[in-house]
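Only a single protein chain was left out; the remaining protein chains are all shown in position.
Note that the chains are named A, B and C in the order they appear, and that numbering of residues resets to 1 at the start of each chain.
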Amino acid sequence: MNIKTVGIIGDSAEKPELNSIAEKMGILIAKAGYTLITGGRDGVMGAASRGARSVDPRPETARVIGIMPGTDEKGSNPYLDYIIPTGVGWARNQIVVLSSDIIVAIGGGAGTLSEISYSWVYNKPILAFTGVEGWSNNLAGKVIDYKRTDPLIKVTTPEEAIKKIKEIFSDQ
Amino acid sequence: MNIKTVGIIGDSAEKPELNSIAEKMGILIAKAGYTLITGGRDGVMGAASRGARSVDPRPETARVIGIMPGTDEKGSNPYLDYIIPTGVGWARNQIVVLSSDIIVAIGGGAGTLSEISYSWVYNKPILAFTGVEGWSNNLAGKVIDYKRTDPLIKVTTPEEAIKKIKEIFSDQ
Amino acid sequence: MNIKTVGIIGDSAEKPELNSIAEKMGILIAKAGYTLITGGRDGVMGAASRGARSVDPRPETARVIGIMPGTDEKGSNPYLDYIIPTGVGWARNQIVVLSSDIIVAIGGGAGTLSEISYSWVYNKPILAFTGVEGWSNNLAGKVIDYKRTDPLIKVTTPEEAIKKIKEIFSDQ
Partner (left out) sequence: MNIKTVGIIGDSAEKPELNSIAEKMGILIAKAGYTLITGGRDGVMGAASRGARSVDPRPETARVIGIMPGTDEKGSNPYLDYIIPTGVGWARNQIVVLSSDIIVAIGGGAGTLSEISYSWVYNKPILAFTGVEGWSNNLAGKVIDYKRTDPLIKVTTPEEAIKKIKEIFSDQ
């Protein structure tokens, strides 16, 4: 039985409002015993990782994995338990998505948009934060194309998000 | 001096309205002596390739290259001069974009959306067809995020698109 | 501070002699508190993973990560804590190597040979088992090309290998 994973996607720039949500999500994910997957960089990725690492005691199954675009740890945030350098550039976005059982989008620009797209084509459940600037807000509650009928799940608070995540895992 | 390339991105499903635009674009691109890049499959990709191949006489620099997700030619349309099987799944979308000097989006679902996102992060000029169903229409005239200030270039007819393409190439 | 990782590479076919070495290596790696990285499949990869998982109590830093060629867990062995599906086929061999601080080759065919090649170009320390059938034996003690002067480190027993691994980590 593999450890359950939740991927958090969002911008690498530092935006306090988004980082605050991300950090709280990281805490809740770790407390629930899920492992956090991100693209390993700063901004939303760093804040979520920092949150997860701050949980004490942290469940054994609540690690932090950063899947990096480069060939080494360069550009990684300092809160990763595991660094997976892929060396495939932005194509690593596919691997972030495939490594996550559930995806949570918090704001985000073009990079995040490519990850939402991948999440869609690879049939991952996608939670999207509203009330924030970025693509998670634009797409929350919507479908990306006709190939799936389940819209991106709109969430407005970390507490609501973690509740949805637990429901999805318990349904599987 | 390398041959100039134009990438056409869009859905692999057969939608007559989109295919008709794609086929016309393929013809105009080939007539102008540009090589066509696509994801090598059917729908918009196949129609554009068919258009390019139909030009007679076809300029020597007007080839048709399909960059495939799989490890062989399976699933490719029959109009490709060159098949580049990548074996990297949807991550091939990054390579479609990087191989193209200019990107033209015609409709499109989640796969196309990931390609538009990659085009944005890799700083490619992007033309987006309006008046059709799909992501090219949703994003035409808009910016994806704050990292670029040039919106996706809105086009409504193949003739307008090829004119823009020629302008972009002559500016470079 | 990231958790130290050791990658074990070798054939996915079941060869008792190689599996026995791999399983022992997995045990020693886990006991030493290192996380095991493999390509996630059977044979040498499965045996090493089984070994690592069998350690009880297992140090918190001794997880088992399988980096898979496909887009899901299909074909994975049942001893993985984390599955990283890459969707990039054999190109995942690059990611197995990049995710590992040190590489240990046990026998191996063409897939393993590509991983040894990647380990070389990405400057990873490489331990190679002798006295077994396969590429680790052919290349132990040799250099692959002129770009590095340090030959593949020849090892004959798991005990000798873990000793070398500890030395390498303590030198860093």
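A few points about this structure:
We take it that a contact is a pair of C-beta atoms (placed from the backbone, for glycine too) under 8 Å apart; a residue touches a chain by one contact, two chains touch by 3 or more.
This is a predicted model, so every value here is computed, not measured.
Counted over the whole complex, the shown chains touched by the missing one are A, B, C.
Contact with the omitted chain, checked across C:66, C:111, C:125 or C:158, is made by C:111. Residue-wise, the contact with the chain that is not shown comes from B:88, picked out of B:9, B:88 or B:128. Only one of the listed residues, B:35, B:112 or B:137, touches the absent chain: B:35. Looking at C:32, C:144 or C:168, the residue that reaches the missing chain in the full complex is C:144.
Interface residues of chain C facing the missing partner chain: 11, 88-91, 94, 109-111, 113-114, 116-118, 120-122, 134, 144-147. Touching residues on chain A toward the chain that is not drawn are 71, 87-91.
Within chain B, the residues in touch with the undisplayed chain are 2-3, 5, 35, 60, 63, 65, 67, 71-73, 80-88, 91, 94-95, 98-99, 122.
Keep this in mind: only the chains that are shown with their structure count from here on.
Here A is the chain whose Cα centre lies closest to the centre of all protein Cα atoms. Counting the residue numbers used at the interface between chain B and chain C, over half appear in both copies, so the two copies meet with largely the same residues.
Centre-to-centre separation between chain A and chain C, using Cα means, comes to 28 Å.
The centroid of the Cα atoms in chain A and the matching centroid in chain B are 30 Å apart. Once the centre of each chain is set as its mean CA position, chain B and chain C turn out to be 41 Å apart.
Residues of chain B in contact with two or more other chains: 88-91.
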